[in-house]
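Have a look at this one before I ask anything.
A protein chain is absent from this complex, but the other protein chains hold their places.
Presenting subunit A:
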Amino acid sequence: MFYNESTLKKAGIDEPPATWEAYYEAAKKIHALGDDYYIAQDTGDIFFLLSLIWQAGGRPFKVDGTKVRIDFTDPGTTKAVAFWQKLLDEGLINTKITGWSDDWNRALNDGTLATQTMGGWLTSTLPERAPKSSGDFRVALMPQWQQGAKTGAANGGSSFGIPAAAEHKEAAFTFLEYFAHGGGLSTRVDAGAFVPNLSVLDNEEFQGKANPYFGGQKVGAVLAEASEIVGDGWQYPPFFEWARSIYGDLASPLYTTGKGSLAEVLEQWRQRCIQYGNEQGFEVS
């Protein structure tokens, strides 16, 4: 979790919220600073919702070969969804600003968006997005569902593949090896990319380096710990790229009118995924 320390201080919060309960209290205090002030934004960000579920212990997707099971009713999922629904219902989340937009950059820059629960890769672009907030942002572990617990989750991810029709598969594989595990890593790290590779994360230089943008905080150590505590056993359905593209269609009415609920949106989403997956030859239920 990235947080703007100076905004939090202004709201009378001295420590970054360590639990989601504290996060909820912080959200109220931050919004009390003014109509533009929010703890976070959300306009239907499925990756954020899934990492909340992931951290709470929910495992909505189970994939075994071509068999896929989708279920948003397990206790972990229900808990996470209900929590976020509460924040949305109480108007504590900015639902007007969408992530990665110009508005988002500006709100991060002027300090009206207090936190971002996001992947470590935000470190590399945050300084450009919010130059005026230099020195204000800090990094902490995700708030916890239980006081004293230490579980995290990932947000999104990327993968590299070699098409079956590729002519030079061997060469492509060698390059990917170099790019993902070999000498190519340092080039990427030097260029400012956040590479969640163990050899990078465990590196003392990475962990010990004070980052001036984050007020001299040793950001690398926090990110390395965050990646260590990610909950096990999470799976994405094999057609997730399609699934996430239509999630916005279904979630948009909720975010614009406030009618309905996240749980209903997820159930509609599940139905669409089942229909699509089966059409594509999977066995989805």
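The rule we apply is simple: a contact is a pair of C-beta atoms (placed from the backbone, for glycine too) under 8 Å apart; a residue touches a chain by one contact, two chains touch by 3 or more; residues count from 1.
As a working rule, contacts and distances are computed from a predicted model.
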Looking at UniProt, which of "RNA polymerase sigma factor", "Carbohydrate ABC transporter membrane protein 1 (CUT1 family)", "D-lysine 5,6-aminomutase subunit alpha" or "NitT/TauT family transport system permease protein" names the chain that isn't shown? "Carbohydrate ABC transporter membrane protein 1 (CUT1 family)"
Please pick, from A:Asp89, A:Asp102 or A:Glu177, the residue that touches the omitted chain in the full complex. A:Asp102
Looking at the full complex, which residue from A:Gln146, A:Thr174, A:Ser199 or A:Ser245 touches the chain that isn't shown here? A:Ser245
Looking at the full complex, which residue from A:Thr73, A:Gln146, A:Ser186 or A:Thr256 touches the chain that isn't shown here? A:Thr256
Absent-chain interface residues of subunit A come out as 43-44, 66, 95-98, 100-103, 106-107, 238-239, 241-242, 245-246, 248-249, 252-253, 255-256, 276, 279-282
